[in-house]
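Below: one structure in structure tokens.
Only a single protein chain was left out; the remaining protein chains are all shown in position.
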Amino acid sequence: MSVRAWNLSQVGLLLRAQPAALREWVNPWRTERALFCLAAIALGAGLYGAAMGCWRSGLQALYTGIKLPLVVLLTTLGNGLLNGMLAPLLGLNLSLRQALMTVLLTFTIASILLGAFSPVAAFVVWNTPPLTDATRLAAAEYGLLQLTHVVFIAFAGVTGNLCLAPLLRQWSGHTAVAHKVLLAWLAANLFLGSQIAWVLRPFIWDPARPVEFIGQEYLRGSFYETVFDAARRLLIW
Amino acid sequence: METTFAPFDLRQVPVLLRGELEPIHGWIERWSVGRVCFHVAVICVGAGLFGASVGWWRAPLQAFYTGVKLPLIILLTTLGNALLNGMLAPLLGLNLRFRQVSLAILMSFAIAAVILGAFSPLMLFLEWNAPPMSAGASERLAAHSLILVTQALVIAFAGVAANLRLLQLLRRASDSTAAATKVLFAWLAGNLFLGSQLAWILRPFIGSPALPLQFLRPDALQGNFYEIFLSALKRVLFG
Partner (left out) sequence: MIDQNLTPPPLPPLPSRSAPAGAPLGSDPAEQVPITGLLTAVEALLRQPRRVMFQLRQPPVRTVLLALLVIAIACSLIYGLVVGTFSGGTQLWAAPVKIAGGLLLAALICLPSLFIFACLSGAEVRLSEVAGFLSGQLALMAVLLIGFAPVAWVFSQSTESVAAMGALHLAFGLIAAYFGLRFLNTAFAHLNARSGSGLKVWMVIFILVLLQMTTALRPIVGTSDDFLPAKKMFFVNHWAECLKK
């Protein structure tokens, strides 16, 4: 099966996630395929990010439309070396490029799904009571938006990874090895991705700050310190 | 596996540690002054390094003293009990000659000394991380106790490993596991009995922070280990 990178029918091919087709994407390395993935991530996650941010303002939509793909790409790049090392260590003999491309494919599939959900997300935002001066962090409408976005992003992420599982299974020949590699990649990407998302916040709204791309104070602290402190306060420690 | 080594060939050390019975039994069968000197040298170096590492915490001079004393205890115990051990073996059913008995015991002490020597870097690292002699009284005492306990554990481990190898050798030398076990316990009892008293006489090894730096205590030859132990036991039980 031959594939031409910039043909939009590749979207369907990727979503069908047949191992043979995905294998051809990964091996051999083709720059135009990598660029297609980057473009799909920029567009899909960008559209969804815009839908997320438009509740606050057009400018927030623009910023989030840039930041969401940035989180994805920085996570992929930041963990590129690590993911490429973990795979052979856990029994799947991938090269660094193959590992990078495979992870990129996961995020591409997830971003395509997010792009597809972006009209739905925009519709939810349109039907949500608008942001006013009286809106608080505890407001029901803000909670609804947060929940909606978490559900969509989680679904896209899970689906992206599940699409990869058959390919890893066939490559490794062992289900256990495939699952170990997948879990290791997931853990590493979640770990770094959470922190990058923390640094690049807000995505929807921050009542304490004007609309800005990144605030200086967002570079202080980390996602996990905040979670740890919250847990400590909860347990009165 | 090669069984012919020159008397001072360092490759004998792993053979001893692995407890390869064929070559070791061959060494015991053929008396060699060179091999005896090799084992004595191994004891001096291995136990000496460990002794130096134990004494280092107190002072470099204590390291020198303990580096001399620890091998001395081992060698004096081996020599002091040589006649007794040589007699106990045939009496308990193990038909080894006097020289063979001495060499077997010397080899087991050499194994223990190699193990002790290998642990000396760890001992030094522990002391590097412990509160120094210049620290407060309670910290010094805690450090002294920690070093004492660690030293005892390492010596116990080395002793157990060495005696296990010796037991395997005795089983090979005799046809009876029971005889081998009896002989080993008899040798152990004799060596522990004499060794404890020699250690008592040659104290200190770490060096109590509260006492001055000395090669031997002034009252080294007064009292004995068992008198002190029984007095302490009486105080604990009866107040």
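In this document, chain identifiers A and B correspond to the written order of the chains, with residue numbering beginning at 1 in each.
The rule is simple: contacts are C-beta pairs under 8 Å (C-beta built on N, C-alpha and C of every residue); 3 or more make two chains touch, one makes a residue touch a chain.
All values derive from a computational prediction rather than experimental measurement.
Shown chains touched by the hidden chain across the complete assembly: A, B.
The missing chain, though absent from the display, is touched by one residue of A:59, A:82, A:124 or A:165; that residue is A:82.
Among the residues B:51, B:117 or B:207, only B:117 touches the chain that is left out of the figure. Across B:161, B:199 or B:220, the single residue that touches the chain missing here is B:161. The chain not shown here touches chain A at positions 1-4, 7, 9, 13, 18-21, 23, 77-82, 84-86, 88-89, 91-94, 170-173, 188, 191-192, 195-196, 198-199, 218-222, 224-225, 228. Chain B residues in contact with the hidden partner, per the touch definition given at the top, are 1, 13-14, 17-19, 114-115, 117-122, 124-125, 128-132, 135, 161.
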